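Complex shown without one protein chain; remaining protein chains in place.
Right, chain A next:
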Amino acid sequence: MTASTDDDLYRQGSQYRVWSFAAAELSSIREKVNRHAIAKIKKEHASKGLDDDQPVEFLSVEEEQDLVLYYCGKVQDMAGVFKLPSHVKATAISYLKRFYLRYSVMDYHPKNVLHTCLFLAAKAENHFISIESFTQLLAKVTPESILELEFTVVQALSFTLMVHHAFNPIHGYFLDIQSVFPARIDEIGAAHDAARRFANDSLFSDVAFMFTPPQIALAALAMANDALIKDYLDVKFGGQPGLLEQLNTVITNVRTHIEERAQELAKERVVAIDKKLYFVRNPGKLRKRKADDDLSAVNGDTKKVMTQKVEDEVISES
């Protein structure tokens, strides 16, 4: 029997092995994915005889990121429709975010991938929803459209379906903090509830790629009640100033990352990115739009109609 610690177990797991990165590593993966997609699409366009005189505007890494996070929000809304618990929703969002470390939104549009991620997460987390009930509640989604991407998604996930979230560790801290400060139960209960909300917010940042669930849990609790966590850590680790300082640094870092992404994206920005993406994926339409633009100099309304049509197509899930 090897005496492995809980940390060892975590390091053996896929979340650490496959899905943990330093910040720089994460950016370089995204840049590579973005470059790869652009090269591939350029090649496709060239093979279709679309020349460079009307250059397509490709998405930047930041634009890709914003779009993915916008659709993570959609996963959240949809999970609400099916009344799925927090961890199922969180798993679906994790799948979507992980998927886009393998592919660019220019390869697969997130509005399609997100349904498959949610459907798969429900199965993987024991909250099976049949494909009929699943598609019934979603407009413009067919069983085929979800299932045809299932293999692509599991493969992009490297067949790792286990995701550890901050919710369980939050509950663990909740119990432990109570045993340390039995008199502060109301305060602890409130911190627990708020921390779960911050853990939910954290899904819209990259912290899950860079920190462990207990680290995120501790930061979420600190965001909920800074004083409580300070007291708790003093009791637990007061005698180890080095460790205490380390923990505080982690908390600050996680917190900064979560807060950076706390603000909801402006709808206009998302629409603009999505429109750009539409023309990347349908370069023929761009050529048409140029023509329409020229026309609109003569007949002012055409462009407006065209733009409206594109918006209908791209943001139909909203």
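To be clear about the criterion, a contact is a pair of C-beta atoms (placed from the backbone, for glycine too) under 8 Å apart; a residue touches a chain by one contact, two chains touch by 3 or more; residues count from 1.
Everything below uses one rule, namely that contacts and distances are computed from a predicted model.
**Student:** Between "LSM complex subunit LSM3", "DDB1- and CUL4-associated factor 13", "Kinase-like domain-containing protein" or "Ribosome biogenesis protein ERB1", which matches the UniProt record of the unshown chain?
**Tutor:** Answer from the record: the omitted chain is "Kinase-like domain-containing protein".
**Student:** Using the definition of touch stated at the top, determine which of A:66, A:107 or A:206 touches the missing chain.
**Tutor:** Hidden-chain contact among the options goes to A:107.
**Student:** Using the touch definition from the top, which of A:92, A:124 or A:229 touches the missing chain?
**Tutor:** Only one of A:92, A:124 or A:229 touches the chain omitted from view, namely A:124.
**Student:** For the chain not shown, which residue from A:156, A:195 or A:254 touches it across the whole complex?
**Tutor:** Final answer for the missing-chain contact: A:156.
**Student:** Of A:23, A:46, A:81 or A:147, which one is in contact with the hidden chain?
**Tutor:** A:147
**Student:** Could you pull out which residues of chain A are in touch with the chain that's been left out?
**Tutor:** Within chain A, the residues touching the omitted chain are 1, 6, 9, 12-14, 17-18, 29, 32-33, 36, 40, 85, 87, 101-103, 107, 119-120, 123-124, 126, 128, 130-131, 143, 146-147, 150-152, 154-156, 158-162, 167-168, 171.
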